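Quick notes on the structure that follows.
Of the protein chains in this complex, all but one are displayed in their positions.
Chains: A and B, in written order; residue numbering restarts at 1 for each.
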Amino acid sequence: MGKISSWDWETGQKTVVDSLSPLEGHGWQEEPYVSPDGETVAAIVQVGEGEFSIRTNNTVWENTFEKIWYPRFSPDGRLTAICQQDMEWVLAVDGEPLGETTDYIWDTMFSEDGSAISTMYKSMERYGMCLNGEPWEELYENVTTPALSKDGVHTAGVAQVESMGAADLDAFKRGVYTVVIDGKPWTTRFLNAWGPSFNDAGDKVAVQARVTVYENTIAVNDKPWAQTFNQVWEPTFSPIDDSVAAPVRQSGKWGVARDGALIWEPRYQQCLELTHSRDGKKLWAIVSPEYGLFTAACDNAPWEQTFPTVTDLVVSPDGMRAGVLASTYSTDFHIVVDGTPWPDTYDMVWPVVFSEDSKNVAAMVEKNGKRRILVNGKPFERDFDQAWPPVFSEDGTKVLIRAIENNSYVRIVAEVAQF
Amino acid sequence: MTEFYALVTGPLAWVAFGIFIIGLVYRFVSMLALAKAKDGSSLAYMSWFYGIRSILVWMIPFKSMGWKSDPLATVTTFVFHIGFLLVAVFLNAHVVLWDTNFGISIPSLPTYVGDIVSFVVIATCAVFAYRRFALPQVKSVTKCQDWFALILVVLPFITGVLAYHQVGPVLLMTTLHVIFAEILLALIPFTRLSHALFVLFTRAYMGSEFGGVRNANDW
Partner (left out) sequence: MSHIADRIISDVGLESGVASLTPEKIEAVVTRVLKGETGAKLKVYKETCMRCGLCSQGCHFYMSHDQDPSYSPVSKATETMYELIDKKGKVSPERIYQMAQIAFTECNLCKRCAHYCPVGIDIAYVMITVRRICYLLDVVPQYIRDTAHSHSSTMNQMWVKDDEWIDSLQWQEDEARDEFPGLRIPLDKEGADVYYSVIGPEPKFRTQLIYQAAAIMNAAGIDWTMPSHPGWDNSDMCMYVGDWENMGRIKRAHYESAMKLRCKRIVMGECGHAFRSIYDMGNRWLGYKEMPIPVIHAIQFYWELIQDGKIKITHKYEKPVTIQDPCNIIRGRGLMDKLRDVVHFLCDEVVEMTPNREHNYCCCAGGGVINCGPPFKNTRMTGNRVKAEQLKNTGVKDIVIPCHNCHGGIEDIIGYYDLGMHGHFIGDIIYELMEKPEV
């Protein structure tokens, strides 16, 4: 996280781009994206008939492409986009192609520090992943649910490793899917597998696996748990000992199992977004203690107050606090931190962010078409036409606001005390 | 015989009423507990408004598609249920019973009306039986339980009418009447006749789902 401290944290406001109106000669300009440090705003622009490029602040990439989509900033501030040239696709990083062109690429992902970039990759109707421009050596009939390890060294996905005829039920039931890591498949076949995820070190992978038509479980490093369940959701590695926990459904109720053994007896109507705290000592989740009502729970202890819909659990760095987004079926959104909703309801809300010391919480919300930045429930002095989620300075005393007002893109550093 | 009659109208009657009431309560409570344990995703949609609306609408003859589709069944069903309740509650012999045993006094039907209604109820049961015999869509799904329920219901009426019209030994007929009525009462909670209780909930539930979730009429 050293990066953040190198940004400009001087309190005050600066107008990065005066006018966001399309530059001269541009047919149209698409929706803006901003860099993590807030110094750059970017948008796809149509520079000519069937010719596209990307505008960054007031300059435009030199290269043009037939098509561009999925512009994304990496955590280290590089701008990537998926570009088509001569009917072939490539990932452009700051305007330059990364690796060879191919039939198709999609789903750009970044390592934690942004140094590694992966995409999905297709060539000659064969599928795989591409890491820093290098495709897997072996490609497959299909690959889904890709993952990149935090350190950016390993990639994983679920691959179809055997062909299936049309409506071939037998092949499906035998299992034609497995997990592929860095292009190499596991030996165990599954009827289905979903969402491989890495441990922090990147040397272990856990996946949701359908092991018989009616049984689901978690498989870790090619080995399914001995216990099976009615359904399972995304597994998570413990940072302490690499044990794996996952929400599991048994007899119609959800609980949590660790390495196959129940640690939260199934008693919930639902259990989602299971999350280990950074030190691995706490286990958080979104749970539904009663039909139709949701809340967050820490170590199997749900918060008192429940809501019809709860999503986007964020656990504080110290693991003791958490924030979620609660709503009445996606209307009248609340931000709920530590079990208590902040005052006021909103038309839309974004996941909360904690400061590194876990003391402060910030979030972006939308009300009446205006974006608002809140810290600890208190709004910034004014609303914006458009904004991006706030970022705390490393010491947690300041907040970076990236926003658009009056057609200008502005970058504001505000003291937490200002809120 | 008279002692037997006394037994039947005395302790046995209390037993029958007891089983009836306790049976209904038991069935209701245990069913509710089961629903709470297993049907949470249905129970949550129960609505007083839509539930009662549905019950009331279906109490109007020829209102729903179902009632329109089979006029004979509709008329029979309405007449039977109204007749059954009239006789069971308001027949003068029964009104006396309510008064002496429970101290509740309610108006009673004129004797001849009670008599006619009883005949009508028997006639409707005959129609029900006819449907079970003759209509393929009813016959094909009719089981012993359905006949049993029908017989259970009609016997007290037949014996009652016979007793009233003094066909056969009056005391015997009256005793039989009371016994059959008691059997009926006691078995209501445990046979198809339990619909007397559950129909309120199935109807209310369907009404709630249609009204609350489907935004459409359930009739």
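Quick notes on this structure:
Going forward, contacts are C-beta pairs under 8 Å (C-beta built on N, C-alpha and C of every residue); 3 or more make two chains touch, one makes a residue touch a chain.
Not measured: the values here are computed from a predicted model.
From the options B:G83, B:G114 or B:G207, the residue with contact to the chain not on display is B:G207.
Within the whole complex, the absent chain has one touching residue among B:L56, B:L171 or B:V199, and that is B:V199. Those residues of chain A that touch the chain absent from the view are 27-28, 30-31, 46, 67, 69-70, 104, 106-107, 120, 122, 127, 142, 144, 160, 166-170, 172, 177, 191-192, 194, 210, 213-214, 216, 230-231, 249, 251-252, 269-270, 288, 291-292, 294, 308-309, 311, 329-331, 347-348, 350, 366. The chain not shown here touches chain B at positions 31-32, 34-35, 37-39, 41-42, 44-45, 54, 58, 64-67, 69-70, 73, 77, 131-132, 135-143, 146, 192, 194-195, 198-199, 201-207, 209-210, 213-219.
Going forward, only the chains that are shown with their structure count from here on.
Between chain A and chain B, the centres computed from C-alpha atoms are 61 Å apart. Those residues of chain A that touch chain B in the shared complex are 252, 269, 290-292. Across the complex, chain B meets chain A through its residues 38, 40-41, 43-44.
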